[in-house]
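Complex shown without one protein chain; remaining protein chains in place.
In order of appearance the chains are A, B and C, and numbering begins at 1 in each one.
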Amino acid sequence: MKDLTYSKDDEFLLVTISYDGEAYPGQFFMVKTPVGPYAPRPFSAYDLKKGELIFLIKTGGELERFLKNSHKVLINGPFGNPMPILNHPLLLAGGAGYAPIHFYAKRYDFSEMVVGARNESFFELVDVPNRSVITLEPTTVLDVAKLSPLKNVIACGPMPMMRKTAKIFKDRNLYLVMEEKMGCGRGMCEGCAIMTKSGVKFVCKDGPTFLASEVDLEWT
Amino acid sequence: MKDLTYSKDDEFLLVTISYDGEAYPGQFFMVKTPVGPYAPRPFSAYDLKKGELIFLIKTGGELERFLKNSHKVLINGPFGNPMPILNHPLLLAGGAGYAPIHFYAKRYDFSEMVVGARNESFFELVDVPNRSVITLEPTTVLDVAKLSPLKNVIACGPMPMMRKTAKIFKDRNLYLVMEEKMGCGRGMCEGCAIMTKSGVKFVCKDGPTFLASEVDLEWT
Amino acid sequence: MDMKIKIKGVEFRNPIIIASGPAGFGEEFFKYVLPSEIGGFTTKTVTLSPKEGNAPPRIVYVKDGILNSIGLQNPGIEAFESKVVPNLPNGTTRIISIGGDSPNDFSELARRIESFCDMLEINLSCPNVHSHDVIAADEELSKDIVTACRESTNKPIIVKISPDLDVVEQSRVVVESGADIVNIANSLRGAKFNVETGQAFLKRISGGVSGPAFMPIILWKVYQVKEAFPSLPIIGLGGVTCSRDVVEYAIAGASLVGIGTEAMINPTGIPKIVKGIAEFLEQKNVNFKDVVGISHKGGFK
Partner (left out) sequence: MDMKIKIKGVEFRNPIIIASGPAGFGEEFFKYVLPSEIGGFTTKTVTLSPKEGNAPPRIVYVKDGILNSIGLQNPGIEAFESKVVPNLPNGTTRIISIGGDSPNDFSELARRIESFCDMLEINLSCPNVHSHDVIAADEELSKDIVTACRESTNKPIIVKISPDLDVVEQSRVVVESGADIVNIANSLRGAKFNVETGQAFLKRISGGVSGPAFMPIILWKVYQVKEAFPSLPIIGLGGVTCSRDVVEYAIAGASLVGIGTEAMINPTGIPKIVKGIAEFLEQKNVNFKDVVGISHKGGFK
C-alpha cells in the first residue's frame, strides 16, 4: 500500500496502491488484505495514473479496519465492463459513487458534472475538475442537474438518488452505474443480480453500467 | 511493533514491542493484533529492558500470519506467577521453551544452563549467556543435563522433554514451566487445566511454574 | 433513552448478561467490570457433586472463535454454598446456572440456590459432559427436569437450549413445562483434527464452538423462536463482540443478550458495549424494549 488518506470528517478515504496493469472507467477490483476480510469487496477504480491505482472508499465497513492495520492490499481485477463513452455527457455522482465518475471525467470529455456530498470535507479529499458543480446537503445533485439540457447522462450514487435520477431523466439517454453485493466478481456465483427488461442480469458480468430504461430499480 | 526478526530457517521469530510496565520471568502476556486472531495467544516474556518487551515465537501458527501483516501488536498482561528464584539453579530449555528461561537467566543468578534446538539458526537468533551449553539435534538437552549435580532445576520445553526431565530428576527440586492452550489467561474460564496432587490447577492462575513432583504429566 | 428490561418481575438495568462459564464465578471478572455496569451475571454451571472437568486440551483455536471442552468443572453445590456464594456480585441480577443428569439433581439444586439467586438457569445443552447427546435431545427428560424445577422454586426459570437441535421444538417443550425464559443458545458442536497425528485435538472428539463466527447461525434461531412464541422472553447468546451485535439480537427478538467468549477475552470492553447501546438508542430515539423483535413488525418506522 502506498497511501491512505482520510477526509477530515473520516467519512471517506482514498487508498493508493502500486499497480502496473490497465483499467477503464467503470471497471472495479475485488479488494482485501492478507489478514482479512475473508470475502473481498468490490470497489470501482477512482483513478489510475503512473503505476498508481486509487480507490475512494466510504468508511465504517469491515474492510477499512483491515486496511488501517495491514501493510498490504490485495486486489483482483479489473472486472466488469468499461462505461460507454458518450458525447457531451452530463455526469452525476453522489458520495462514494463519485469513484467511477471521477475516473471517467479524468479520461474522457464531458460537458457538465454535478457531484454531491454531505459536507465540504469530501471535497477537500477528492479532486473535482473544472466545469463541475458541487452540492452540499441539503441541496442535492438533482436539484442542480434537473436544469441541464444535456441528452446523455451517467449517474452513480446511492439507490434513492439513482431512482430519482431515473424518474427525472426518463426521456434521456441515461446510464446508471449499479452496485450490488458481490461474491465472485466474475459472473460465476449469481450473487450480484439485478432485474432488467430481459430478465436477471449480473452487475459484475453485464454491468456495472446499465441503461436506466433497461433496469427495474424496484426489484432491489 | 518495533521489530520482527526471523531465524534463518524461519522456525522462530523475535517480536520486540514498546512496553512501559513491569513483568517478571515466568509471566506471560496474551498477544494478538487489531486484525486478528480473535482469540489472543499466550506467550512468555523472553526479555524486558529499557521499555522493550520481547517474545520468542515458534512460527507456523495463525498469530504469525497476523504479526507479519499488522502494524500493531496488542498485549494484555502480565499474567501468571513469576518463577521462583532458586539458589544455584540448573536451567533447561528446549526450543520456544527458552523464552522464560532466557528471561530468568537475564535477571537472576544461575549456575548452569543447557539450551537445545534443532539447528544453529536458533542460536543465531537468540542470545545465550555465558556458563551455558547449547545442544543441537540429535543431542538432547538431557544428554548433557543429566551429568549435572545441581539440586535446583527449572525446565521449559516440549512435553516429551518435560516428561523425561521429570523422570531423570525425580529426586531433585525440579520446577517445570507448563503450557496449556488458554482462553482467558486470568483464571476465569478453566481452560488451561493441568492435574496435580491436589486436583485440577490452572496454568494461568496457579502457574505457569509448578513443582514437578506435584503435577501429573500423563493427564495431558 | 432507556435500556431497562423487566422480565417476570426482575428488572435488568441493561440487556447485557454475562453468559455461564467463560467468566467463571465472577471473582476475577469483577476486577474488570462493576456489577452495576451489566444487566446480569450468570455463574459457571454448578452440579450436585464436584466435577473434575475434562482432560486437556480444553481449548482449541478456530477461525473467529474457540472450540472448548471444559466439561463443567465445578466444586459441587456444597463448596459453592460455602465458598462461592459469599463472593457473588451484588448490584446486578444474579443468575445461577445448574447442571445434572436427572430431574432430582436439578430440583435439589433449584431448592438449594433459591435464596441466593434472582433467576436460575437450567443448562440442558452442555456439549461437553454426557457420553451421548445433550439432555435437550431427550424431550421427556427435558420436560421432567423443567417441571421438577418449576415445582421446587418460585424464582424465574431460564432454560438454556442447544443450537444443534430444533430450537422451536425445544422452546415449546420447556415453556410447556414451566420455563419463563429461553436462552438461545449454548455453544454449537464442532471438532478440529490434528493433521500431524491424524486424531481429533479434543479427547472427546467434539466440543463447543463459540465466538463471532457463529453469530449469524444463532441470530436466525432467535428470530425463529420469537416468530413462534412472540411473548416469550429470549436471551440471545452467541458471538457478541460489540454494541451493534447486541442491537442485531434485539432486532431478531432477544430481550436480553448474553456475552460469553468476548467477556473472557476482553472483560474491560464490556462497559464500552453498554455505552454503545445507549448511543444507538439515543441516535434512533427509541427504548431498548421497543427494539426487541422489531424485525417481526417490519423494522423501525
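For this structure, a couple of remarks:
In the analysis below, a residue touches a chain if its C-beta (ideal position, glycine included) is under 8 Å from a C-beta of that chain, and two chains touch if they have at least 3 such contacts.
The structure displayed is predicted, hence computed values, not measured ones.
Considering the whole complex, the hidden chain is in touch with A, C. Screening C:Ile70, C:Leu120, C:Val146 or C:Met215 for touch with the missing chain picks out C:Met215. Interface note: of C:Phe12, C:Tyr223 or C:Phe288, the residue touching the hidden chain in the full complex is C:Tyr223. Across A:Glu52, A:Glu124, A:Asp143 or A:Glu190, the single residue that touches the chain missing here is A:Glu190.
Checked against the full complex, the candidates C:Ala55, C:Leu88 or C:Leu188 give a single residue touching the omitted chain, namely C:Leu188.
As for the chain not pictured, it touches subunit A at residues 30, 36-41, 62, 180-184, 186-195, 199-200, 219-220. Residues of subunit C in touch with the missing chain: 62-65, 67, 188-200, 205-206, 209, 212-217, 219-220, 223, 239, 244, 247-248, 251-252, 280, 291, 294-295, 298-300.
The rule we apply is simple: only the chains that are shown with their structure count from here on.
Taking each chain's centre as the mean of its C-alpha atoms, the one that lies farthest from the centre of subunit C is A. Measuring from the averaged C-alpha position of subunit B to that of subunit C gives a distance of 35 Å. Distance between chain centres (mean CA atoms), subunit A to subunit B: 52 Å.
Subunit C has its Cα centroid 44 Å from the Cα centroid of subunit A.
Residue positions 36 of subunit B are each in touch with at least two other chains.
Residue numbers of subunit C whose C-beta contacts span two or more other chains: none are found.
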